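What follows is an incomplete set of chains from the complex, kept in their original frame.
Note that the chains are named A and B in the order they appear, and that numbering of residues resets to 1 at the start of each chain.
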Amino acid sequence: MKFLIVGDIIGRPGRRTLRKALDIYKADVVIVNVENSAGGFGITHKVYDELKSMGVDVMTSGNHIWDKKEGIALLERKDLLRPANYPEGAPGKGYGIFEKKGVKFAVINLMGRIFLDPHLENPFKVFDQLYQMLSLETPILIVDFHAEATSEKWAFGIYADGRASIVYGTHTHVPTYDQLILKHGTAYTSDVGMTGCWYSAIGMEPEDAIKRFLTGIPQKYKVEEKEDTVFNAILVEVNTNTGKAISIERIQHYFKRDELTQEG
Amino acid sequence: MKFLIVGDIIGRPGRRTLRKALDIYKADVVIVNVENSAGGFGITHKVYDELKSMGVDVMTSGNHIWDKKEGIALLERKDLLRPANYPEGAPGKGYGIFEKKGVKFAVINLMGRIFLDPHLENPFKVFDQLYQMLSLETPILIVDFHAEATSEKWAFGIYADGRASIVYGTHTHVPTYDQLILKHGTAYTSDVGMTGCWYSAIGMEPEDAIKRFLTGIPQKYKVEEKEDTVFNAILVEVNTNTGKAISIERIQHYFKRDELTQEG
């Protein structure tokens, strides 16, 4: 079974790029991280519907899922996850079991704590608990590990090796070039990278970020909309009997701005 | 002129891998980040000599350069840099003008502050000053931007676009897949990635990192030595008249552990 996995989608250019890309790259299941999908901050009903209409099967997220009230309400949908290691009492849920073409698979969303958010529960231990429960249902476990620190990502990948089918990172918005199948069968990459305007401060207008770095004054960040875009994704094939990864392939596709706006 | 640029070299497996790789990948100039080259922490005389004997032209570094006293003393060598934005009073220097095959080029080492070290001077402003000075000497400016946060790296890349020939990141130990030539001629990538054992916690034994994440107790990290290795680098061609980048290419080469130990 083939999984097309897309990282953080940045606003409208990200969504338009995704629509184009899904015409080109085909898979059995499409999983997308939506924490920046609506104007760069959170998600809305409209964006949720737009993404579903493109064929997105499961949506994961991260720290930005709380940015819009609408997005928080949407966490009731079965196919929209937030990191599972938010403490008890947080709205929404951090995992789900899904079925496609007669095959059941589980998706787990986790979030790192280093340089990111110390309020969360231990993602390593939460994974242990979820693994125990979910592996009774299906051998296919897919983990979006939304995190900043590369040490935390790699340590988690090795920790989950042989238990998860796929461990992939999101959140940094930069694709990494370390897609590999670990010793015990887990497909791994540190970050899928963003989908949106490429010549930008990780998807946002660079002027504001540069101003922050030069003056120290907090800025309002806006989605970069006027540049060409990039689609970053991984395509992973998983053996549906064993849950082991068969292959992991990186996809990077540039789109001219004109290609997108003609129809988006 | 072709520059082969290598990121953080992790201990002995990193050095052995580098020696092998330099037999295969040829360039006019070789630049290596050495902050983890001696046992994972800093550099020693012996390691410095070993790297020179392989043909390394310029060594950059980062936060770990202070880990060994020997390494601090070595900062007097013209070809060993530490980040230029350490405040006045820090030993060593953060840039140098070098010459190879009759061509002069400048190398600047900078360090990010976000999630890394708030004690440093503003890397954007230090770059402005160095650019003013060094661009009088040569149009070729190569910047090792040793940093954690991807927003700081990308914002800096765009900020320096058209002034630097190459801006490349180091420090996260994970290669990124965003090598590109920016609008005004600067070759850019967020992180070159490490050279060392691949199945590891960014070069170190994963057991200790996992223990830290599970128990919270600080651990002593040791270089991973028993696994196969990876060579991560970028190869950039620069027009020596204009200082603009002509091409940037990512290199990733796996080595079997046996290949290395036979002669290393």
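What we mean here is this: contacts are C-beta pairs under 8 Å (C-beta built on N, C-alpha and C of every residue); 3 or more make two chains touch, one makes a residue touch a chain.
Source: prediction; values computed, not measured.
Chemist: Beyond the 2 copies placed here, what is the full number of copies in the complex?
Modeler: Identical chains making up the full complex: 4 copies.
Everything below uses one rule, namely that only the chains that are shown with their structure count from here on.
Chemist: Measure off the straight-line distance from the CA centroid of subunit A to the CA centroid of subunit B, and report it in whole Å.
Modeler: Taking the average C-alpha coordinate of subunit A and of subunit B, the gap between them is 29 Å.
Chemist: Please give the residue numbers of subunit A that touch subunit B in the complex, ascending.
Modeler: Residues in contact with subunit B: 115, 122, 124-125, 148-156, 158-159, 172-178, 180, 182-183, 190-191, 193, 198-202, 206, 209-210, 212-214, 232, 250, 252.
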